[in-house]
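Worksheet: one structure, shown below.
The complex is shown incomplete by one protein chain, all other protein chains being positioned as in the whole.
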């Protein structure tokens, strides 16, 4: 099969709707959330129409079918990540996944390898999304551990020059993003995972912006935990993934407690089921898990390598197209070297909010602001940027629209 | 409009499918999860097909529409509960809602009214679902507070005789279910809320089994917090509600942290947006919230009073029908006085699991086991029961099928 | 085009030539407000003379709507007493919530009626209100200081 974004776009019903007085929708905000193909929408609906029942809890046929569908989705996710099936936990979002690991570590008692106290440190980076920063701030505050971070260079790369001093014997966890949702920067992980494991720390990867866009192999990455959101990977809203190495999940205390995650319960106390059940309290987001399964199956059919290549060529096209616009400044790497299809920029004195509004009037959807990475945008001296982000359904037509939209905005606000 | 369950059942596509070699589906497991009407399934699909975008985050038209849909759903929920709009928090489930309040209290610092320590107590009941028991066990363990509970009488009622001694000056929170998911018992709240407020405690109501089945007015109930799950109220999976009184939500620390719930963020620390945003970190379960809005709109159109009356008459019919079966023992109140449409029973020596399996072979879906209320079933000496639960789409035909199914099982296993 | 309702000439003028955008060294109250969703920030100083708004000065960064709105505010409110200022602020708030159905009282709101178009863009209303919220906060603080 040859990869054709124009054909692919037809699978996504929203892409044929119009915006503001009949303009074609040019959707360049997949970094915030992706659109959904019919197969995903139908997978959710079909679950409700045909198989809906509480999983793991009933002896009746619907419950069996629902359980099959739900566990089938888990095995799709496991295959997609090259993980073992029992290592895959369904959450509501990457945000929950990251809170899960931070809170679960906070629940670890003395003697548990995840237990933290005053002498310990947690290492993050200056380019984290709030979802991979604040949970660690809070964990540090609760346990007395120290929060440290890698800084970001003016080019938008991690400064790893102090890797060996920053990640030291006190480090219990290194949590970082695989790809920055502001800069597009892809972080090289090898040195970091090597150093982290050398000192006995675990590596938590925020893969929100990478899993949807490139092949992911958790074993090859040599990481310990990973989080991503379904809604950014052509999947439904309301579902995310928390993955962890089996031996670590066995030792990690639970986070949410309640039904279905227990082994035994008395009025006084409870014991836990093995992973992944230990981490899935309550009737789960079954239809959304099934929808995510359909999403990853769809992405696999399109080919994650193809998707990545397609996005790389779009990114190159966009970087080149934007580079000729006066007063336009790319925030982040200027080449496609170790970067993904998220492109942030500023445009002279035109505030991103105004630029975004003008683009919207042309049917072009981008995101403006600090992109939930406020410490980063502040550090770079650009409290707000305009961000275009591409996905498998985008074409150079979309980018041409953006480029001329930006030029149109310069005229419009230059009057 | 007259209330006609047969007509209503046509709105639920799954109810016209067949089970095990062409048997009509008799769904009597709504206590575990309810089925979904077309309007709910379509509301979710339409969101994806037409309006999907990250809420609160974009200046473009889709983001505006998504925000309108999401906030519109919030106002539907608020109206449904007679709550103020900013008091309604979307979670993934009741389980998350109950963990939210327990963890948030655990996050409260000294000086905050929710702060707990060794001298304090938490009061629950022996009839709680694990979701409203284990989070409090864990909070007690984390803070040193003492967990206490109301016991349950042989008739399946709360023993409130020691109300004034159990709920005393040390009590910080009283958490209990509105309706037992095992017994059907509806707990009278007036004395409990009065006493709790007298001693300065807050009342957390697990309304999973009541909100879907009867009119709910949080102001009239005089409670402080409430939790329920969308999936039990003809809504989508993956969405729940946490409601709290505005003044209390203002003081309650956040639970999940990340994007969109902040006021300001630096590398070192963060401050919080006002409620409900403070409690909704990350891109929310937008399509599911919209689906829940459609569900509550549907229930409102059917009439919560009608639904309640319909279920009461079904329950009466069922209790009477079951009462003539030899060896059948109802676990819970034997009349419709202060009880809902959840009916648990045992059947001589036939184990619930076997009975459930036989009923399944007849197309009848019930639940068997401890129903995630293990301390209760143990206390009552019935480690497992068979549970039938009714909803607006059930008819006396369904109950006739159950009753003759139970008799059939007696024959089958009596051979 | 509909966008012109939002970006009226007056607004772009104020954006390019913001009024009183230089913090006065002396003031009765200083506040710092933030728009958490887009990162816009404003620092605003208020000086009262009894119940007279003697001076408002500010600094900050933000979109044309937020910057123009505070610039217009300074022109409008300096020299009014607090009661009058409240009437103006209420009227402006009302206009912002009108979802495009109102044009605004030009007598009262003067240049601020140019912001009427904002009410059709829900995501932008908080931009337009940033300075007004800051003024409200600062004037309450300044008044409290008088005792």
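We just call them A, B and C in the order they show up, numbering each chain from 1.
By our rule, contacts are C-beta pairs under 8 Å (C-beta built on N, C-alpha and C of every residue); 3 or more make two chains touch, one makes a residue touch a chain.
Everything numeric here is computed off the predicted structure, so don't read it as measured data.
Interchain touches from the omitted chain, evaluated on the whole complex, reach A, B. The residue from B:38, B:300, B:357 or B:396 that touches the chain not shown here is B:357. Across A:4, A:217 or A:263, the residue that sits in touch with the chain not pictured is A:263. Touch with the chain omitted from the figure is made, among A:36, A:57 or A:172, by A:57. By the touch criterion stated above, the residues of chain B touching the omitted chain are 20-21, 351-354, 357-358, 361, 368-370, 374, 377, 383-384, 412-413, 415. For chain A, the residues in touch with the chain missing from this view are 56-59, 63-64, 67-68, 260, 262-264, 273.
Just so it is clear, only the chains that are shown with their structure count from here on.
The chain closest to the protein's centre is A, with centres computed as averages of CA atoms. Look at the CA centroids: the one farthest from the centroid of chain A belongs to C. Chain A and chain C have Cα centroids separated by 38 Å. Separating the centre of chain A from that of chain B, both taken as means of CA atoms, is a distance of 30 Å. The set of chain B residues touching two or more other chains comprises 57-59, 63, 260, 262, 264. Along chain C, residues 37, 121, 124 each make contact with two or more other chains.
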